[in-house]
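With one protein chain withheld, the remaining protein chains of the complex are depicted in position.
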Amino acid sequence: MKSVRENAKELMKGYCKVCPVCNGKACVGEVPGMGGLGTAASFKNNVKALEDLKLNMRTIHEFSEPDTSVNIMGLKLDIPVLAAPIGGVEFNMGGRISEQDYISSKLKGCAAKGIIGCTGDGVPDFIHESGNSAIKECNGHGIPFIKPWEEDELHIKLKKAEETGCKIIGMDIDAAGLITLKKMGRPVTPKCIRKLRGIIESVNADFILKGIMTPDEARMAIDAGVKGIVVSNHGGRVLDSCPGTAEVLLDISRAVAGQCSVLVDGGVRTGLDVLKMLALGADAVMIGRPFSIATIGGLQEGVEKYIDQLKGELTQAMVLTGTEKASFVDIRILFR
Amino acid sequence: MKSVRENAKELMKGYCKVCPVCNGKACVGEVPGMGGLGTAASFKNNVKALEDLKLNMRTIHEFSEPDTSVNIMGLKLDIPVLAAPIGGVEFNMGGRISEQDYISSKLKGCAAKGIIGCTGDGVPDFIHESGNSAIKECNGHGIPFIKPWEEDELHIKLKKAEETGCKIIGMDIDAAGLITLKKMGRPVTPKCIRKLRGIIESVNADFILKGIMTPDEARMAIDAGVKGIVVSNHGGRVLDSCPGTAEVLLDISRAVAGQCSVLVDGGVRTGLDVLKMLALGADAVMIGRPFSIATIGGLQEGVEKYIDQLKGELTQAMVLTGTEKASFVDIRILFR
Amino acid sequence: MKSVRENAKELMKGYCKVCPVCNGKACVGEVPGMGGLGTAASFKNNVKALEDLKLNMRTIHEFSEPDTSVNIMGLKLDIPVLAAPIGGVEFNMGGRISEQDYISSKLKGCAAKGIIGCTGDGVPDFIHESGNSAIKECNGHGIPFIKPWEEDELHIKLKKAEETGCKIIGMDIDAAGLITLKKMGRPVTPKCIRKLRGIIESVNADFILKGIMTPDEARMAIDAGVKGIVVSNHGGRVLDSCPGTAEVLLDISRAVAGQCSVLVDGGVRTGLDVLKMLALGADAVMIGRPFSIATIGGLQEGVEKYIDQLKGELTQAMVLTGTEKASFVDIRILFR
Partner (left out) sequence: MKSVRENAKELMKGYCKVCPVCNGKACVGEVPGMGGLGTAASFKNNVKALEDLKLNMRTIHEFSEPDTSVNIMGLKLDIPVLAAPIGGVEFNMGGRISEQDYISSKLKGCAAKGIIGCTGDGVPDFIHESGNSAIKECNGHGIPFIKPWEEDELHIKLKKAEETGCKIIGMDIDAAGLITLKKMGRPVTPKCIRKLRGIIESVNADFILKGIMTPDEARMAIDAGVKGIVVSNHGGRVLDSCPGTAEVLLDISRAVAGQCSVLVDGGVRTGLDVLKMLALGADAVMIGRPFSIATIGGLQEGVEKYIDQLKGELTQAMVLTGTEKASFVDIRILFR
């Protein structure tokens, strides 16, 4: 991983400093770029909320070979991790590799290591087209995320997403705040529950809604027919001053009470972070920036190495907290 | 705004560093100047109290075109923002533009963008005279603030303020602590409720009292006959160690319970900050230093650009918190 | 005060940096010297405990000319401040002025401004002898503090202290931890209540006990016959990890319930700090390092200027919190 990261540092110069800990401090306000919006408080809160969680170490038990795999929404994942949807290599990451190489490498690396990657959406259209191509290359093993466009654009994009052969389609509804898109004449908007239900019913795939930060909207998402939600503040890139996702996750997963899958992103960097999110009720996590860095720095091989590292860290953390299965993590591994 | 800020940085050299976030850290103790008194704790607490508030992001709704306008004290404002009364260009801001240009530009920019600006008071007299002229230039669309002088000086100044044609007159009663004025032979003093009632009754305009930091004084202000109060610690320039205004606002707005308008200043920098103050019960906010910087850096145009920026930020924040109208903001947009 | 401080900075080079805020950070562990012991946590906690207290600003009242004076232990003080006992100019402060000039200037400056100074004790003997001379020069207007020596040394020193004509004698019992003195063959020790009562009865003056940090020891001091206590952790110079005195003061002053005078030192720098301590129940405060700096930097004139500054700050803070008399400060001037 060291050479992957050094390579990324070189290639992303001016866009990402590939800091020792990716915490939003060196890239405050860099949107476009890899930073958080405004004061980057939402980004920083994501990282801090995870840092603030402490673990109870336990070693009087017999789980020396824990099972890291999970089944979620019909997917069997070797570790409970998905590569989050991030696109826009050119304006966010420096553009030293192509959008297509970027997203194909990422999805293939995920597939090779028994997990799954998501693809992003945006303007220009090749972001979402590259994603669709990559999913097809992987025989449908990928999750396309579509932004909350207005009527026509939305339905055309959803249709194209279905054609990739994917089993799950997602929408990052929190992108509704991206005023930049509106200025480009491509408005994204909030959706009321009725409209959301119509969209979900029209899609020929399971549906994930990304951008849930409150228990009430989690329940609304379930009412609208989602199979899964992603607790997310969009990596701190749409609204400043959000709490960290690890601050809101427990209340949301309790409100959901098993009625849909609960994913979460925001500040997850290591296998230890993954375990903390599972303890708070997530079924799996999404990881964003670190996967982008691994992809830029090492293409498919970089992605695979990062997944190996995550699995090693998660395994060690499970052994030292007495956790037998990633599919059932006791909240009491958290201190207090 | 970028060139406005760069210009201001040049013109205010030695008086204000025009920091990325205006938080009182680089100008500790610089009174006169743009800083906070003493350790600048009151200034810093203002900013920190706002930073500490987190927002619940919500996007499952239909408010994609929120209404930012409010009606307050007979004024229709396009956004719930007033330019706070700050004068003394020469000794506080470097003196590279004249007091008259400064205050006229500010009031005109506000008027052009559908809001209203306030004018300051002090020694020498041209501060308050420039303000009065500017209000007349705007056909009375401005709010003159008078310091709590002793008898004669006070009544003469109030009379001159009335003559500007303004509808509302304010007093920043917290200026009572400005020992410098006393040393110049121009004492400012606290006023008991009886004296305050006499002053308010004598004034032929609606009256706002600025400098309320406790629920008990808010109730006293209402008893004395004010139409509005401004929760304010004078930007941290009269008493060190005050709490941030966002720390005391909720208790005060609850105590007021609709009996007068509640304004607040202190650390408001962005549209997001405006929304937080509204969630705590303010009807509108005043913004001080950023308006001075915008005025110095770009005159009327700078002021207008800053107001545009605030409106954009406020709109985006309203969309992403599911807030339909600035005139009714649900406290539940605040996290916890 | 500016030139006094600059002068002190020059004369105390290597011993004290005369920092903008004297908070113990630049002189960690410098004992001898002006710092706090070990990690200097006790020193820093003193300053931080005061910083953490916030004030309720109030200006709807009529107290524009507050009364700063107090009567305490038979003394009428123009402001509720005493210069704390600190000696050892040579090894603590750089030795650029003599011990005698130092302590005489300090006591005279205090007397000239209507307050009173204390003198210190230690090894070598000229510390305590200079103090005694200075008190005599002031016709007994000074308070000698004696360390808790073993039998003979203690009684000889108390006797000499009485001979200065002073009305009050103090003991800094917390000096019991100074192992350096023990190594010099001059042991200082804790005293049980019985022994303390014997000492106090033997002294022909009112007795103050300095170094009380808990309510139980405050009550024991009263039982032993003191007229006053000083809540103090010895400026953080004997035991690391003590709470700040402002953290313990309220509980102690409530436990004392008027049965003796309550003084406090630790981190008091400004008139605002004085007012905060009074709000927590102190009858007056002692100030240490700032008086040493003022004395080194400006001799009697420096001391007088510092007292003037304190009075100005205290007056302004009283006006802005609605405090009429320093002899009765309402705890509700503190926020929360």
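Labels for the chains are A, B and C, by order of writing; each one numbers its residues from 1.
As a working rule, a contact is a pair of C-beta atoms (placed from the backbone, for glycine too) under 8 Å apart; a residue touches a chain by one contact, two chains touch by 3 or more.
Everything quoted here is computed from the prediction, not taken from an experiment.
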{"item": "Visible chains that the absent chain touches, using the contact criterion stated earlier", "value": "A, C"}
{"item": "Absent-chain contact - pick from A:70, A:242 or A:272", "value": "A:272"}
{"item": "Contact residue for the chain not shown (choose from A:83, A:200 or A:317)", "value": "A:317"}
{"item": "Touching residue (missing chain; options A:1, A:55 or A:192)", "value": "A:55"}
{"item": "Touch with the omitted chain, as defined above, among C:233, C:261 or C:300", "value": "C:233"}
{"item": "Those residues of chain A which, in the complete complex, touch the missing chain", "value": "21, 51, 53-64, 270, 272, 276, 312, 315-317, 319-322, 335-336"}
{"item": "Where the missing chain touches chain C, by residue", "value": "38-39, 41, 45, 148, 173-174, 176-177, 179, 187, 189-193, 195-196, 211, 213-214, 216-217, 220-221, 224, 233, 238-243, 247-248"}
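Operating definition for what follows: only the chains that are shown with their structure count from here on.
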{"item": "Given chain A and chain B, the chains that contact each of them", "value": "none"}
{"item": "By mean Cα position, the chain sitting nearest the middle", "value": "B"}
{"item": "Rotation angle (°) superposing Cα atoms of chain A on chain C, nearest 5", "value": "180"}
{"item": "Euclidean distance of C-alpha centroids - chain B vs chain C, Å", "value": "42"}
{"item": "Averaged-CA centre spacing for the pair chain C and chain A, given as whole angstrom", "value": "59"}
{"item": "Residue list for chain A, restricted to those that touch at least two other chains", "value": "none"}
